[in-house]
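Excluded from the complex is one protein chain; the other protein chains are retained at their positions.
For chain A:
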Amino acid sequence: MKMNHEERTYVPFRSPFDPCPPLPCRTYVVPVNQYVVFQPPDLPQFSPAEALKHGTLWPSLYSPYVSRKMKGE
């Protein structure tokens, strides 16, 4: 189960001669901004306090991120 819906995963080529045991997969993030060409007007907004906490006024532009250290990666 992915913790972050913006996360993409792939399994890199594994050689039988790799020196180290393979990690399960590689991950990278595709943030929400990649799907917005021009922000439409009148999007729903966070309350001011919530907006400060999230770093953006608009829930649809919020991008979560979880530390790989915290995920045990």
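We take it that contacts are C-beta pairs under 8 Å (C-beta built on N, C-alpha and C of every residue); 3 or more make two chains touch, one makes a residue touch a chain; residues count from 1.
Rule of thumb we're sticking to: contacts and distances are computed from a predicted model.
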(message) Missing chain, UniProt name, options "Spore coat protein CotJC", "Metallophosphoesterase", "ABC transporter permease" or "Putative membrane protein": which is it?
(response) "Spore coat protein CotJC"
(request) Can you list, in ascending order, the chain A residues touching the missing chain? (result) 29, 31-33, 36-39, 52-56, 61-63, 65, 67-70, 73
